[in-house]
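Only a single protein chain was left out; the remaining protein chains are all shown in position.
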């Protein structure tokens, strides 16, 4: 059902990133799947680098959050085999690389939240924290981590 | 029991914030409840805005953490119906909007932790992370998220 919805939305999950030595893109433990913090990488390139509110606009950052959460889903699929096994999106945390005085982190995070709602419907309604941080890996504009539960 | 304790402490839980489109104030999944990151909103107004250690004193920030964790409890109550269903406060994360060189995040976080202990006693003893961030939504002085387990 959710896989079909992805198709309808014409969203293509990227190749799952290769597991690195010591940590992995996602892990299932009992009823839960935890993803690692995902950057807005698309085709091996950062979709948005720099501070939101300065080098990166709110709209660009929303799009980056959208891409990062797709990478979360790709990481989950690499563990579960299919997104159809997801019962509920439980929690996301959206870290926004924020310029001084930038306080629209929730608007940026909507780029992730709204996509989850589009794909998963009721099962996509989640708890969320959005915070502004001073630096992110590779100077990414956002980083998103996600917890889901499994049917 | 915990609801009664709230009364004794004369703490009034605010009206639960309306669920927003894509994310919700709190979510129960199995034995756990996750809240969204809560700001120190009181009667629709931020109780403390600005950087702790500069525009906001440590004492004001402690009070803001106190208010934010009350909003966490309100979010949980909106899901469980009653705080008496809480088995244990599991974990809180306290994000402190910190001025340069401000390192008393744990003192600020005590404003949340001590209230949980007052209300829940042994069941209120929790794991905690307190970190300093550069920006928060609406320029709030603190943001608090909470995980609890359900009886």
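Just so it is clear, A and B label the chains in written order, and each chain counts residues from 1 on its own.
The criterion applied here is as follows: contacts are C-beta pairs under 8 Å (C-beta built on N, C-alpha and C of every residue); 3 or more make two chains touch, one makes a residue touch a chain.
This one's a predicted model, so the numbers in the text were calculated from it and none came from an experiment.
Shown as candidates are A:11, A:24 or A:107; the residue that touches the absent chain is A:24.
Although one chain is not drawn, the whole complex shows that of B:63, B:78 or B:98 it is B:98 that touches it.
The set of chain A residues touching the chain not shown comprises 19, 21-27, 29-30, 34-37, 93, 95, 133-139, 143, 145. Residues of chain B that touch the chain left out of the display are 31, 87-88, 90-92, 96, 98, 100-106, 109-110, 113-114, 116-117, 124-134, 147, 149.
FYI, only the chains that are shown with their structure count from here on.
In terms of their C-alpha centroids, the spacing between chain A and chain B amounts to 24 Å.
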